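For this view, one protein chain was removed and the others were kept in their places.
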Amino acid sequence: MDPQNEALLSLTILLTGLVVVFAVLIFLILIINVYGNIIYKVTQKRHKGKDKTEDVRAPVSAPEPAPIEVEEGIPGEVVAAISAAVYMTCGDSAPVIRSVKRAATNPRSLWGEAGRLENTRPF
Amino acid sequence: MDPQNEALLSLTILLTGLVVVFAVLIFLILIINVYGNIIYKVTQKRHKGKDKTEDVRAPVSAPEPAPIEVEEGIPGEVVAAISAAVYMTCGDSAPVIRSVKRAATNPRSLWGEAGRLENTRPF
Amino acid sequence: MDPQNEALLSLTILLTGLVVVFAVLIFLILIINVYGNIIYKVTQKRHKGKDKTEDVRAPVSAPEPAPIEVEEGIPGEVVAAISAAVYMTCGDSAPVIRSVKRAATNPRSLWGEAGRLENTRPF
Amino acid sequence: MTNDWRNYIMIGIACILIYLAIKKEFEPLLLLPIAFGMMMVNLYPAIMAEPTATANGGLFYYLYQGVKLGIYPPLIFLGIGAMTDFGPLIANPKSFLLGAAAQLGIFLTFIGAIFIGNLGIPNLSFTAQEAGSIAIIGGADGPTAIFVTSKLAPQLLGPIAVAAYSYMALVPIIQPPIMKALTTKKERAVVMEQLRPVSKLEKILFPIIVTILISLLLPDAATLVGMLMLGNLMRESGVVSRIANTAQNELMNIITIFLGVTVGATASGEVFLSPQTIGIIILGLLAFCFGTAGGVLFGKLMFIATKGKVNPLIGSAGVSAVPMAARVSQKVGQEENPGNFLLMHAMGPNVSGVIGSAVAAGVLISILG
Amino acid sequence: MTNDWRNYIMIGIACILIYLAIKKEFEPLLLLPIAFGMMMVNLYPAIMAEPTATANGGLFYYLYQGVKLGIYPPLIFLGIGAMTDFGPLIANPKSFLLGAAAQLGIFLTFIGAIFIGNLGIPNLSFTAQEAGSIAIIGGADGPTAIFVTSKLAPQLLGPIAVAAYSYMALVPIIQPPIMKALTTKKERAVVMEQLRPVSKLEKILFPIIVTILISLLLPDAATLVGMLMLGNLMRESGVVSRIANTAQNELMNIITIFLGVTVGATASGEVFLSPQTIGIIILGLLAFCFGTAGGVLFGKLMFIATKGKVNPLIGSAGVSAVPMAARVSQKVGQEENPGNFLLMHAMGPNVSGVIGSAVAAGVLISILG
Partner (left out) sequence: MTNDWRNYIMIGIACILIYLAIKKEFEPLLLLPIAFGMMMVNLYPAIMAEPTATANGGLFYYLYQGVKLGIYPPLIFLGIGAMTDFGPLIANPKSFLLGAAAQLGIFLTFIGAIFIGNLGIPNLSFTAQEAGSIAIIGGADGPTAIFVTSKLAPQLLGPIAVAAYSYMALVPIIQPPIMKALTTKKERAVVMEQLRPVSKLEKILFPIIVTILISLLLPDAATLVGMLMLGNLMRESGVVSRIANTAQNELMNIITIFLGVTVGATASGEVFLSPQTIGIIILGLLAFCFGTAGGVLFGKLMFIATKGKVNPLIGSAGVSAVPMAARVSQKVGQEENPGNFLLMHAMGPNVSGVIGSAVAAGVLISILG
């Protein structure tokens, strides 16, 4: 390939590349914004009554600082993320995180679970 | 394929199919009955003495009904099966099942286990 | 193949085989001895101070014999090995082993662990 | 390889299947990969492209070889064998009769497929091989259906797999009306005798004997039944739990993913959107209904023959669809008599239905293959 | 097949890589197998030998087919999809812009590779296909780099894979100086608004929508993106955890081993020890730097556009290298303001960078392939 063609190809790659990558991802942004907003609003409307009461649920005081107790098997990364989330939610009045536990992962009833089992052995 | 041949083939499939499926499975019934009975009788004979004492082992009274406690990880299906089995064994006097636990799965001695280990790393 | 050639081949296999196997493995012995000794000495030198205090750490008395408590999941084989090791280290005054537990396997800090996690999801 | 309108319809169908798999939990372990494979191939047909002199094939082309060569279904059967307890069947081998009777749906559906093909509807006719593949939907057993179809009519893999797994998920809806219509209140209320205990030795001998007999009597069923029984022997022997666990977990999961997406990927628009597919959907439903009826009616026969000791409701479990069909028997029975526990009794016909459809598969392959 | 001096140098390099993998924990899951494969092929070249009429091929020849045919990288993407939470990206879809901007490194590196090839250094020139493969190092995404290189310039697999994984391990060292140089103290101290919660339904729809859009817009990215999204759909659906777990654990681990050793085994002495490799190493570093700069600069743009609501430090996470690059954003941000937690905000660009490089890969394959 002669240098001129190479320069042309380079330019093509750079421009096509950036344009396509941006175009595709911007298209994704639009779509996600649209459906995300629809879903979010629908969900919000549905939970309206509930939310009011839930808003006061956040803890407001943190009597004394203590070392964070973290349940085994939860990576520090997750702890940082939780800290960040709490910090942002509550601003200055954020309590010091003292204990991180996994939420119970199986709140379904036993028979619901059996129903699931049925679907996990479908062969 | 002309319609006549098709009709013939259909009939062949239907009859051969049903006959073969029934024949094979009836043959299996016979074989299983034969070896099953032999094994069952041999085993029965061997355990005769023991069984008499074991028969009284079934619990006979159920003082008060209580919600069934089920060890985590046991599917509802199994609970139903156990309930069924107990119900049928004991008839009307069946106790209410209050607790389901896995039987200890490893009653072998430690060295027996080591012997097993040896066989699970055979390469 | 005529018998004479077969005899020759047999002899070749026997001699080449034994010579090569021994040569290769003796070569390995030499290499391992060399680097093993180097590492061992370097390590020894580094830990010199510490070792003296550690030497007295071994338990010296075994008040009363009791059945060995072994943490679940530790094969008998390992128990035997530990027994052997203790027996040899302490000679006659060896205490009766009464309890075998796994050493804590994760003494790293949480953030160290998170750093590890990062490397276990490298894709 | 350009996308035409049929591809877009297929993408829509795939989305509906994904919805059913996730929201309604219709056999999600297979319908989800199948639906995704269907979506992928209609978005990007090259993913199933054969290799050429200058280019590699698509990803799904390579993964599909395990379906095409008949490797995946027997390996899934290996895993199923390792999770199946044949105890209830050994305790009551007469259950085999119900597992045989429920295969009626397969053979009647074959006739139905040939019949529909002769109605003169344009583009709606089936070769004998295609009819056999459609018929096996009545076996209510996914890997068996895929195994037979990959041998007799691979071009129909998509619609047949979708129909088979969809109807298996619908068993709790399809079966009860048929069961109630064909039985009397008295029959449904029958409480069956407790099953005798089954010794470990019987459970170990069972897979060996079944393998030997079925392989000798019907070689075309040997691969499927053999692998099912190898899995079961690994389970019951108790000495190889390491490999028995891997067979029923990781190995089966990996193959489930590969099988699901590539079977789904056979359903390109041109193939799927044809009158044939509608025919397959109707015939598949008939197959399940006839199978259920066959089992229940034979159950009634056993009710009479045993003077009321057998509850005919356990007959419907003979279609396989383990363990849902057995659960349906239990549920319908309990509606009549809350103290009636048919589950273990229905497990016998249920697992014998798996063997029964493998035998029926052998018959179809040996006649039509 | 005799070992020459270049093989011994390669064995030395392999030992250094093993040291870095174990002692410095440089992406050990891939560098360790890659380095061992490199060592093996230089000790015993026949391990990669093609089969002949009279002899089988070497072990690695067979395992390498999964790389050559493009099977392994999409399957690794399946597992990555099953472990990735796209929540932060859905909550803030503008992150996609940063994931796009950070691909700048790829396209600039392409120009760099062409440029270097024209400097007249003996044995140092790259075809357009080779330049594209080198450029994709800037995607900071191992499987994508291997997928593109196996299609465009398989002869460079060894050096490109080594460069890609080494620089990914070095992200915490490469990125911070660039990030600090391009941002002001004020920008780095920005505390971002909390992300909105993302519902389960949005998370389920995301992989479906992304698959459909990207497959239609850029078919050459369909295989990689499709498998990533299948894995994610399996994860978010919640109904197929069995296969989702196997996809992200056993299946991915097995393929990681096979991919690692055989990619390493493409690095025989004759191929690796060339001026080209030195060029690749330099260009790879440039690619990472340009990608980081692209992301951060676009972050500054968003800082201005949003009147200070976006912290430009999260832009560097757009190169992918999940989750390390996001961690670097968090760390650099916290140095300025100890109460600033950027991690979740940086995860958006981070995971969008994976999609972004797959799209860029599609562009390169479609133009150069």
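A, B, C, D and E label the chains in the order they appear, each numbered from 1.
Please note the rule applied: a residue touches a chain if its C-beta (ideal position, glycine included) is under 8 Å from a C-beta of that chain, and two chains touch if they have at least 3 such contacts.
Remember, predicted model here, so these are calculated numbers, not experimental data.
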item: Option from D:226, D:323 or D:349 whose C-beta touches the chain left out; value: D:226
item: Among D:155, D:237, D:268 or D:337, residue touching the chain not depicted; value: D:237
item: Hidden partner chain, residues of subunit D it touches; value: 68-71, 74, 78, 151, 204, 208, 211-212, 215-216, 219, 222-223, 226-227, 230, 233-234, 237-240, 242-243, 245-247, 250-251
item: In subunit E, positions touching the absent partner; value: 3, 11, 15, 18, 21-22, 25, 28-29, 32-33, 36, 39-40, 43-44, 46-47, 51, 56-59, 62-63, 249-250, 253-254, 256-257, 261
item: Hidden partner chain, residues of subunit C it touches; value: 1, 3, 6-7, 9-10, 12-14, 16-18, 20-29, 31-33, 35-36, 39-40, 43, 77, 80-81, 83-85, 87-89, 116, 119-120
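In this section, only the chains that are shown with their structure count from here on.
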item: Distance between the centres, which are taken as Cα means, of subunit D and subunit A, whole angstrom; value: 39
item: Distance from subunit D to subunit C - Cα centre to Cα centre, in angstrom; value: 52
item: Multi-chain contact sites of subunit C, meaning residues that touch two or more partners; value: 118
item: Per-residue overlap in subunit E, given as positions that touch at least 2 other chains; value: 239-240, 242, 323, 327
